[in-house]
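Up next, subunit A:
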Amino acid sequence: MLLGPALAISALLFSIGVLGVLIRRNAIVLFMCVELMLNAVNLTFVALSRFHGVGGQLMVFFVMAVAAAEAAVGLAIILAVFRHTTSVDLKTNTLLQG
Partner candidate 1 sequence: MADTIFMALGTIAVLSALFCVFQRNALAAAIWLVLTMLALAGMFLILGAPFIAAIQVLVYTGAIMVLFIFVIMLLNLGDAASDIRGPGVKAIALVLAVGTGAYLLRLAGYDPARLAFELTGTTDLSPAAVFATAEVARQAAETQGVVGAVAGPLFSTYLVPFEVTSLLLLAAIIGAVVLAKRKI
Partner candidate 2 sequence: MADMLNLIGYQGWVVPVLLLLPVAGALLVVAAPAPRARSIALAVSLAEFLVSAGLWWSFVPEGGMQFAASIPWMPQWGIAYRVGIDGISLFMVLLTTLTMPLCVLGSWNYITQRERGFYALLLVLLSGILGVFISLDLFLFYVFWEVMLIPMYFLIGIWGGSNRLYASIKFFIYTMVGSLLMLVAILVTAWMVGAATGVLSFSYDHILANASAVGGRAPWLFAAFALAFAIKVPIFPFHTWLPDAHVEAPTAGSVILAGVLLKMGTYGFLRFAIPFFPDVAFSPAVTTIAVVLAVVGIIYGALVAMVQPDIKKLVAYSSVSHLGFVMLGIWAATLQSVQGALMVMINHGLSTGALFFLIGMLYERRHTRDIAAFGGIARVVPVFSLIFTLVSLSSIGLPGLNGFVGEFLVLLGSFGRFPWATGIATTGVIFAAAYLLWALQRIIFNKLDKPENESLTDLTPRELAVLAPLLAGIVWLGLYPAPVLRRMEPTSRQFVESVQHAIPQGAQAVAAPVNEGHP
């Protein structure tokens, strides 16, 4: 029924996403890794929706909507930051420092 393989692939994709988030400094790439993790989760939802009904698929639908919103705002923020510091490198962007 492909449940086990689907979950395994999901786990691998998620871990890769984590790895990417941790080792990249480029804000956009980091953002893409977050998308990767979201996709991994989506896979889990879809795989399990075969057993729990169509709700899982709907959840994927919502995740995508959120991802779209997030991408729009997130990229806008990155653009704004870039305009300010001419860099998307997180090492040089420490505006969050308290």
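Just so we're on the same page, contacts are C-beta pairs under 8 Å (C-beta built on N, C-alpha and C of every residue); 3 or more make two chains touch, one makes a residue touch a chain; residues count from 1.
Criterion applied: all candidates are chains of the complex that A comes from, given by their letters.
Source: prediction; values computed, not measured.
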| item | value |
| --- | --- |
| Options 1 or 2 - which one, within this complex, touches subunit A | 1 |
| Subunit A residues within the candidate 1 interface of the complex | 1-20, 22-26, 28-29, 31-33, 35-36, 39, 42-44, 46-47, 49-55, 57-58, 60-62, 64-73, 75-80, 82-83, 88-89 |
